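With one protein chain held back, the other chains of the complex are shown just where they sit.
Which chain is which? They are A and B, in the order written, and residues in each are numbered from 1.
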Amino acid sequence: MADVVFLTGGARSGKSSFALKRAERYAEKAFLATAEPFDEEMAARIDKHREERGDRFETFEEPVDIDATLRVIPSSIDVVIVDCLTVWAGNLLYKLGSDEIIMNHVDRLLAVLQNPPCNVILVSNEIGMGIVPENAMARKFRDIAGTINQKVAGASTEAWLLCSGLPVKLK
Amino acid sequence: MADVVFLTGGARSGKSSFALKRAERYAEKAFLATAEPFDEEMAARIDKHREERGDRFETFEEPVDIDATLRVIPSSIDVVIVDCLTVWAGNLLYKLGSDEIIMNHVDRLLAVLQNPPCNVILVSNEIGMGIVPENAMARKFRDIAGTINQKVAGASTEAWLLCSGLPVKLK
Partner (left out) sequence: MADVVFLTGGARSGKSSFALKRAERYAEKAFLATAEPFDEEMAARIDKHREERGDRFETFEEPVDIDATLRVIPSSIDVVIVDCLTVWAGNLLYKLGSDEIIMNHVDRLLAVLQNPPCNVILVSNEIGMGIVPENAMARKFRDIAGTINQKVAGASTEAWLLCSGLPVKLK
């Protein structure tokens, strides 16, 4: 039975470090990045994360169809870190638009997690604990990201909230 | 001894679903809604919530004087869900204004919770874990909502933080 580990937490709460450490339990490791370097700040963040991982991970990049990428993960891989679901939620919203198509993509991820190709560690973010955003698009993003978190956490075998670098067991 | 259950969490964290499920322990159920459908988005959210509840709940609507509504809950009712305290905090702030009158309303709710008419499940929101809002009114709202959360959680017999649909026991 494969592990499906869900990690959430605020900005700079230690989620990615926890994911890297949790992945040490497995031999052959892959990393599925959902972020695209659309500006310098993002490019710098992506580089910083890549540096932290070193060359211990085979890297895949896919902003939207992560279910398809997961389905073709080489069978030699023991664990894949998906980082992160919140950026993926934003990509779905900005690239797909329609609620129905977005939810189709979420359902396809859930289907893969039901029968995963290897152990999977999914990193997400808590973005719904601040003041309600004035911007309608931001509220919609918050709703989609929160819905994804609920569904993926529900489908996981283990879930953690990171807070100031320390893990709180959710499941 | 009646249960007074306090639930908090971010947007789309599963609070309302948890409340509905928690209420299944009791036979006759009521729902006290504090939101008013002041725009289409809010009306859609209210309709969605009403649909999820189905016709298993007697519904009451009261934006401000929820203590008075709780006092006249029919004696046939076993549990009432109050959803939600954060919208209520906003109503108090925008409709009453003065801190003293707002705090009087909070104290009146606490008095009802000391001797509740039936089991009560109160749904709230975490809104204070983002960046400090630039807007003074938003900061004030955050302070009032946080103060209400502390007081009601303190008066409850059971309290939970929902995170990605999963409950963390606070009390």
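By our rule, a residue touches a chain if its C-beta (ideal position, glycine included) is under 8 Å from a C-beta of that chain, and two chains touch if they have at least 3 such contacts.
Just so you know, these numbers come straight off a predicted model, no measurement behind them.
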Given A:Lys29, A:Arg53, A:His105 or A:Arg142, the one touching the chain that is not displayed: A:Arg142
Which residue of A:Asp67, A:Asp83 or A:Glu126 touches the chain not shown here: A:Glu126
Identified contact with the non-displayed chain, of B:Gly14, B:Gly130 or B:Gly165: B:Gly130
In chain B, positions touching the absent partner: 6, 8, 10, 124, 126-132, 136, 139, 142-143, 145-147, 149-154, 159, 161, 168, 170-171
Interface with the undisplayed chain - residues on chain A: 9-14, 41, 126-131, 133, 138, 141-142, 163-166, 168
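Keep in mind that, in the parts below, only the chains that are shown with their structure count from here on.
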Cα superposition of chain A on its sequence copy chain B - rotation in ° rounded to nearest 5: 120
Rounded Å distance between chain A and chain B, as computed from the means of their C-alpha atoms: 31
